[in-house]
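Omission of a single protein chain aside, the complex is shown with its protein chains in their original locations.
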Amino acid sequence: MIVVLKPNTPKERASALIEWLKSQNLTVHISEGEINTVLGLVGDTGEIDMDLVSSLDIVEDVKRVSDPFKCCNRKFHPKDTVIEVGDVKIGGGHFCLIAGPCSVESEEQIVEVAQKVKAAGANILRGGAFKPRTSPYAFQGLKADGIELLLEAKKITGLPIITEIMNANHLPLFEDVDIIQVGARNMQNFELLKELGKLKKPILLKRGLANTLKELLMSAEYIMAGGNEQIILCERGIRTFETQTRNTLDISAVPMLHELSHLPVVVDPSHATGVRSLVEPMALAGAACGADGLMIEVHNDPMHAWCDGAQSLRPEQFAEVAQKVLAVREALRK
Amino acid sequence: MIVVLKPNTPKERASALIEWLKSQNLTVHISEGEINTVLGLVGDTGEIDMDLVSSLDIVEDVKRVSDPFKCCNRKFHPKDTVIEVGDVKIGGGHFCLIAGPCSVESEEQIVEVAQKVKAAGANILRGGAFKPRTSPYAFQGLKADGIELLLEAKKITGLPIITEIMNANHLPLFEDVDIIQVGARNMQNFELLKELGKLKKPILLKRGLANTLKELLMSAEYIMAGGNEQIILCERGIRTFETQTRNTLDISAVPMLHELSHLPVVVDPSHATGVRSLVEPMALAGAACGADGLMIEVHNDPMHAWCDGAQSLRPEQFAEVAQKVLAVREALRK
Amino acid sequence: MIVVLKPNTPKERASALIEWLKSQNLTVHISEGEINTVLGLVGDTGEIDMDLVSSLDIVEDVKRVSDPFKCCNRKFHPKDTVIEVGDVKIGGGHFCLIAGPCSVESEEQIVEVAQKVKAAGANILRGGAFKPRTSPYAFQGLKADGIELLLEAKKITGLPIITEIMNANHLPLFEDVDIIQVGARNMQNFELLKELGKLKKPILLKRGLANTLKELLMSAEYIMAGGNEQIILCERGIRTFETQTRNTLDISAVPMLHELSHLPVVVDPSHATGVRSLVEPMALAGAACGADGLMIEVHNDPMHAWCDGAQSLRPEQFAEVAQKVLAVREALRK
Partner (left out) sequence: MIVVLKPNTPKERASALIEWLKSQNLTVHISEGEINTVLGLVGDTGEIDMDLVSSLDIVEDVKRVSDPFKCCNRKFHPKDTVIEVGDVKIGGGHFCLIAGPCSVESEEQIVEVAQKVKAAGANILRGGAFKPRTSPYAFQGLKADGIELLLEAKKITGLPIITEIMNANHLPLFEDVDIIQVGARNMQNFELLKELGKLKKPILLKRGLANTLKELLMSAEYIMAGGNEQIILCERGIRTFETQTRNTLDISAVPMLHELSHLPVVVDPSHATGVRSLVEPMALAGAACGADGLMIEVHNDPMHAWCDGAQSLRPEQFAEVAQKVLAVREALRK
């Protein structure tokens, strides 16, 4: 940690701060510049409250040198994490294609979609049972019944399933779910993250609309600090000034997260743009820049989808995307 | 609702859509332009899924004309809502000064701060018991004990208290809390909002870092739709590209929320900037543009504050701010 | 254009507005809803000042139905524009690889880089002669001498050249330059755009840091309205809250601009991220989602580059990127 003192700081004030820092078991290196004096702190600075130090009237600025995340930091765990769900592996060169409808609507719907996406190359089935909706008047999902239907589709097709949790009290319903999804709006629902840290089940953690990559990693850290190290990170678009797309897919998050962390990274091109015609090009972009998987909304009849119809592909469209995605991955493997 | 059809839409496709819309109990007005045909829908369009309609390949754009929020909409309830907490009124010309430490640390601390901010003009005491922290390794608050200490300070000073909730399961602990705060990160924790809708207690709802004013109102709507109409909105800064301040205080949110809604609006100048020297000017800006209250962090000893020390005022600094705030309000009352 | 009147607008005020709109040669379709009355305007609404109409106290909202850009609108010109520079074609399936140093530094440097990028597959040479720098104390480019050196490199290698203009008064120096680049900071320097509209030379127009895609197209429209229709659009990253990368590459801009316009779209992965290790993955993402070209910074000795060294590739790194880019394009052509 670097502490920059203000110009003309009285010597005795500076000394008092330095003594206090030393009392926190830190070594302090002092660089006296022409204008500012800079203190370089060595030791376990994770415990020091940056805000406390920067609130002192003799302090101009405080900068962290090392990242506050540890469990998910590639610096300490250089090897890629590989998540296993049934026969499917994610990360470390293994690629997953997650597909399915925004909302589970009926057994007929979810089973038909599951069979079709499996045939098209998907290896995990997604489907919303509990739906976070901006409006209290919008359809909120089939809830427990939705999970039952997903399990039915899993039994028939053999595909592992992923679905979103919104409330830790619902955890008993998720016992047979293969991957639990944390939605963007709950990325910093720390109470929920702590509960998920107690499980032994993969968690797909979506980046919040306005959260930095470091905050995403700190949320992963919440879960991992609790003992659950099976985290899949998911880039699904951030909020910017551009209104042409629903969100802006931050495609550079994929290689940047791979640099910072050993966790697998998946791209959701459906929610990132909210525009059906952009799903394919964004899926290809994700595959080309090294994503460990894609999560794509597919609906058998988008005309009657209950939510997010605008971004869902039909199964035959998904099949085409899947084929091109694999072609891109194949081209880059050589 | 306005539906814009693509150029060269086949007549029969357009007719099919129009018939379907009519079957949803809507009246459809058709304007044929030189390039696009525009459908104006009259009736209860709240049930129509904009995304579904815009997903149709013959549809270029769908625009809402009326707002999807009803309970908090000034259009339907022109009169200002006034929230009453003990003797304190908020909204409709009544102003509140909420002050207190970021975190409750000890009985001595919270009682001393409570007495000092009361003397300086505060009429509500704030203090964090459950603390949402980005890092799992940071201090998470005194929890239940913190609420006990707040109640102790309330008994001694008579000030009503406000504190943040992070988990609906903690609600029994909040029975004697006067106002429950929903933090920015939980603004779209819809499961929590639904639970708060069942209470008969004022809720202070903070705007999320990346949430629009309409989304803030939709979250208020979640609580109100459940039957609890005592909502105080709080602007506390949004996330932008500027890095000089922690967040950017969207000061125009105050008059804009007053136009859109009848609910009172409070400004939090401490979290909005994260910089102690900016708290006073931002508090004055809030008072000058019509805020119904201010929420300001005050600490008896910011040097040793356990969190957010950088933005806390000392009690004597708060007293000066309070005096200037009242002078501004007085000047504008004439 | 859609005009939404406020609830309870007096009949005679509404009639007066409708009469005025008709006097502007517009046909007005009236839809009376339960709450709001909506006017649908048909005719040439491009001349109507939306701000004027929305300033009226009886007007709640004004929404454009048709886009204000015409020359660059795919709706009116469905066929892809193909730009030709020497033997190189850009757009309509033709792909360009633009490479070269951030700044031209010396004849030796620019010729060596030109020869190496040509050998690696580049078909256009870039190099900065006039450099826009945030600080007045930073290196501002070799200016006229830089252009001379670029022309020398062109003579030796046969590569067409592209370089940035910052001042219309410098235009005589650009006579032999093949493509003139307008930088992000000048995207709305309308005086410069008007001058470029008088030329018969391709213009590469970079998107501004905080400009929407529609604003980018309006700036292209400025040049095209002047008579110069040879525009290449360039996505080079937008400004968001994320600080891990210098800017955020809006990769969805590529397919979205292709939907809205017939102009070719090029991606600049170097400036979009400002991080060398991200150039390759972002170049691959651009190629995979349909970009008509890439513009990549390459330096023979990044250790001594005079500016933007952080994001420049060495020629051998560029060669590897170029090979993978072509592999991705090949895989998707099938």
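To keep things simple, chains are lettered A, B and C as they appear, and every chain counts its residues starting from 1.
Heads up, the rule we're going with is that contacts are C-beta pairs under 8 Å (C-beta built on N, C-alpha and C of every residue); 3 or more make two chains touch, one makes a residue touch a chain.
Predicted model, so just to flag it, every value in this text is computed and none were measured.
Of B:205, B:251, B:266 or B:298, it is B:251 that touches the chain left out of the display.
Listed residues B:11, B:200 or B:334: the one in touch with the omitted chain is B:334.
Only one of B:153, B:210, B:263 or B:295 touches the absent chain when the whole complex is considered: B:210.
When the missing chain is restored to the complex, the residue among C:81, C:109, C:186 or C:273 that touches it is C:186.
Considering the whole complex, the residue from C:166, C:179 or C:204 that touches the absent chain is C:166. Seen across the whole complex, the unshown chain contacts chain C at 46-47, 49, 51-52, 54-56, 68-69, 132-138, 166-169, 185-186, 188-191, 194, 208-210, 215, 218, 221-222, 225-226, 239, 274, 276, 302-312. Within the entire complex, the positions of chain A that touch the omitted partner chain are 2, 4, 7, 29-36, 38, 40, 42-43, 61, 63, 65-66, 75, 210, 239-241, 243. Across the interface with the omitted chain, chain B contributes residues 210, 212-214, 238, 240-245, 248-252, 254-256, 259-260, 272-273, 275, 277-278, 281-282, 284-290, 324, 327-328, 330-332, 334.
Convention: only the chains that are shown with their structure count from here on.
Using the average of C-alpha coordinates as each chain's centre, C ends up farthest from chain A.
For the pair chain A and chain C, the distance between mean C-alpha positions equals 31 Å.
With centres taken as mean Cα positions, chain B sits 26 Å from chain A. Counting partner chains per residue, chain A has residues 210 touching two or more of them.
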